[in-house]
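All protein chains but one are shown in place.
Right after this comes chain A.
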Amino acid sequence: MQAPDLFEETFFSLSANKSRSILTILGIVIGIASVITMISVGQGAAQDITGRIESLGTNLLVISPGSGQQAGTIVRGGAGSAETLKISDAEAIRASVPEAELVAPVVNSRKQVIAKGQNTNTSIYGIETNYFTIKAIVVENGSAFTDRQNTSRAKVAVLGPTANTDLFGEGFNSVGQKIKINNQEFTVIGITQAKGGTGFGNADDLIYIPLNTALQYISGSDSLSSINVQVSEAELMTVAQAEIQDLLLQRHRINDPANADFSIVSQADLLSSLSSVSDTLTMLLGAIGGISLIVGGIGIMNMMLTTVTERTREIGLRKSLGATKNDISWQFLAESVALTFIGGIIGIMIGYLASLAVTKFSGINTNITMSSVLIAVGVSGLIGILFGYYPARRAAKMDPIEALRYQ
């Protein structure tokens, strides 16, 4: 049988039983559309996560003390961890790594904070003013502290909104109030804008104080919890990371990088670990859609089996006209593939519209990728072959004499 004949035969057979063909196609349409929509929701979530991580600061490298941390984990060196990172390391990076645009040394620890009898346990971040720039922190009420206040070890504090609520109550403007951290009295000079808790932990439940103040009055040493480095361009991230690595190894007199007493985590590492989570989510959603696709496939098989039985005499006739087993097999396989293919195309369109509707009505970000469309087309074709094969073989194997006699 030649290809154009196969097309014609398929067209005639399917249009001979329009309503049944349409219903079967509908099964595949629903399956493909749900796969497309589900995956688009998963991909949209992935896009969201990427966007939010980038909003935490761009081109960021975080150097943390202590070794043995796996790349890709969210590292938070608390005051208790190894005290290998010094303020002088930050100065050295600033001096000799040209790609490092901003270098923000941080010392943080959890402390009990008291204000007017209220008290809370929160993170105290000793930072320099450039930390506000790197992390895109906006001070809403009052103002951030200045470089001079840092140098002079002023006892001033900028509260995160959650810390402010915990100490003074919801919406209270605490600028000018006194708080006690580690039995030292601090004056509140500003409150930051709420960021929402994502990624690095709650960015709202903390208190910022000048780095030098923190080193002197809170931690009492020159050890840092982390150094945040903002690299000037994304392409320079790996170069900067390598340079900082070399510099710190040299400064700490370590020959083997495997024994490094610090770790450098880039935003890319963080992204890759989080996108593996969102990939799993996408796969899960895709699998849910896939179930309806399988149900659609079974619908195809059901229809094809009915068709084969109904058309037993036609199969007998075709065999008497000289059709070989392969001719018959191809004819029925082509019908099921045509059904799934048409269903796949319509399903992609409906899936596209559905994901637009999801975005419009629920506000969830969706994203249809070329790969999800290609997968859907491939899978629908495969389902046609898979679920059409058995009925087609059954038709092909029929004995022509029996088939012609069939009532």
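Annotations
Note that in this section a residue touches a chain if its C-beta (ideal position, glycine included) is under 8 Å from a C-beta of that chain, and two chains touch if they have at least 3 such contacts; residues count from 1.
In the analysis below, contacts and distances are computed from a predicted model.
This figure omits one chain of the complex; the name its UniProt record holds, of "NADH dehydrogenase", "Exporter of polyketide antibiotics", "Phenol hydroxylase P2 protein" or "ABC transporter related protein", is "ABC transporter related protein". For the chain left out of this panel, the touching residue among A:88, A:121 or A:324 is A:324. Although one chain is hidden here, its contacts on chain A can still be listed: residues 1-2, 4-5, 9, 12, 16, 313-314, 316-325, 327, 400-401, 404.
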